[in-house]
Each structure stands twice: as C-alpha cells, then as structure tokens.
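Right after this comes chain A.
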Amino acid sequence: MFLDIFFMIILAYSFGFLYYGLYRNISARVHGRFGPPIIQSFIDSIKLFSKENSTSFGWAFYAGIIFMATGAVITMLFIPFLNHSTHLIGFSQYGNLIVVLYLMVLGPLGNAIGIGSNGNPFGVMGVTRGLTRLIGLEMPFYIALIGLMIANQTADISTIMANQSEIYNAFAHPLLFIGAFISFVGFMGASPFDVVGAPQEIYSGPATEFSGKFFALALSQSAIFSFTKLLLIVNLFLGGADNLFLLIAKTFILFLAVVLVGNVYSRFTTVGSVEFLIKVPTVIALVGLFFI
Partner candidate 1 sequence: MQKNNQLIKIFHGPQHPGITGNMSVELDLLGETIKKARTHVGYLHRGFEKLIERRTIIQAFTIVCRICVPEPDPNEENFARAVENLADIEISEKAKYIRVMVLEMARLGALFLWMGGQSSSIGLGTIGQWSVHDRDLILDLFEELTGGRVYHMYIYPGGVRRELPNGFLDKLSQLLDYLESRLPLYDNVFFDNSSFKKRAMGVGIVDTNEALRYGFVGQVLRGCGIKRDVRKDNPYLVYDKLDFEIPTFEGGDVYARAMVRRSEIRESIKILRQVITQMPQEGLIMQKIPKHRKFKLKKDDTFVATESARGEFAYYMAGDGTEKIRRMQVKGPSLIHGFTLLEKLLIDEELSNVAMIMNSLGICPPEMER
Partner candidate 2 sequence: MIESLKQHYNIEQKDIRLFKIVIQKEKFLKTLSFISSNSNFITLSQITCTDWIEDKLFTLNYILTNKERNKNLMIELQIPREQSKISTLLNFFPQAKVMERDLHEMYGIEFIGNPTLYDFALENWKEIPPLRREFDTLAYVNEQFEFRRGREDNRDVKVEMKKRRAEAKRLKNAKK
C-alpha cells in the first residue's frame, strides 16, 4: 500500500518534470531551435532547492504552499493509474470522481491563502485572475464530467475506465470531450488561457514572491498536478491504460495537443477568457448532455 503510494508520487513527479522538459523542447522545435535538454526542469528544481530563500511572510505563506503541494498529491492519489490493476491505485477505491473534483480546487485555494499573506499587488492580481478564470474553467469541465457520470450511471473512476473497453468516451460523447478538452487546456495553464502568470503584465503572477525553495516546491506541485490532470482526462475519455507504456503514450498525445494549441494562440484578457469559456465550451458541453 504505502510502497504503492510512494511509487505513484515518484512516477507523477518524474513524469511531470519530464513533460515540462518536453513542453520546452517541443515549443523550441516550433520556434525553430533546439531547446534545453529534456531534464532541464529537473535540474532547475534541484538548483532552486539549493538556493537560499530570503523572504518570509509569516506562517500563512508557508501554509499556502503546503496546501498547494498536498492538494496536488492527494488529488493524484485518488486517481488510479492503470486499468484493471491492483497496483498504482492509491486511495481510488475509497473515493470517486466527486472527491477528485473537490480536491482539484484545493490547490488554487491554498495558493490564494499564501499569496494573500504577502502584500505583493502582482501576486494578489494573479490570484484574482486565477480564481476568476477557475469559474470559467470549471463550468464546462463539470458539465462534461456530469454527463459522463450520467452515461455510466456511476461516479467511480475505475468503473468508467472499465466501461470504455469497446469504444472510448471521447468518441462515444465527442461534444463532452471537446468541452472538457478546451477547459483542460486552460487547466494546464497553456495559452490562450495563461492569464495567471502573464509575464508581460504582472511579472510571474502568484509566484512573484516565491523564491528559492518555495519556488521549487511550487514547480514540483504544478508538475505533479499537471500530470494528474492528464491522467484524469486519459482515464475518463481515452479509456485509461492497461500498462505504463500505454499510459505514457496516451498522456503524451494529449499533452502534445495542449502544447501545439498553446504555441499558436495569443493570450486572452481575463474577462475575455471567461467570456470565451462560458460561450463556447460550456454550450458545447450542454449540447452534448442531450445526446446521452
């Protein structure tokens, strides 16, 4: 059990950073250059852990970051990695999709606690933008997932995975998938929805005051969290995976789609992104509800 959980965390951590390296490499190829080595993000995080951190803003600041990290890890632990497998399942037999959806909000809230405690206006702006965007993001995502639950008559992730043995949900309910995917791009923080950390506008947004180890922790959290989201989408819409290689392949394809979308679109404004998310993907997902 604990060994299992340990391996899950290790896997998520390493795959998260591997995908970050791939993200930078693929965008570099789009830009027409070589880009950094794939393990660059890993090197960065080790280096940041070895830096001193000069700033401290009281206990709430630390608590916020701890919240973020824990939220990401716990969310990851409630999602089974593999299809019909007794390993790498974490707590998933004790929880279901509702719990996951609830836990997914924990990270941003913890972020808000931490940033609110340091008086940096850019950090506060970033958190405000993030929470505003979260509203727009969750509507289509939740609608699509509710549609899935209705279709499968269950909220258990492993059951939903098992039910797609002959046809994936992505093809069974394409509209739901499109709605979920668009908001998933936003969840991954990719352009055009990257309003939170827009450097040309508000420096690094929430991470403006993060330094040294805090920044490294934030990086690791986002790595684990992004892998978690990939995992969730793969499980729900792409039929899960029977072994690790299949898992890597499916997550990577999904990830590639996100990267390529992010590279050719420019950033929305905060209000603009919420408007778009409510107009387009929400409507698509709602229409998809009727075809179940």
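One rule holds for everything that comes next: contacts are C-beta pairs under 8 Å (C-beta built on N, C-alpha and C of every residue); 3 or more make two chains touch, one makes a residue touch a chain; residues count from 1.
Candidates were picked such that all candidates are chains of the complex that A comes from, given by their letters.
What you are looking at is a predicted structure, and each value in this text was computed from that prediction instead of being measured.
J.: Identify which of the numbered candidates 1 or 2 touches chain A in this complex.
T.: 1
J.: Under the definition above, what is the set of chain A residues touching candidate 1 in their complex?
T.: Counting only chain A, the residues touching candidate 1 are 27, 30-33, 121-122, 125, 128, 191-192, 194-195, 198-203, 263-270, 272.
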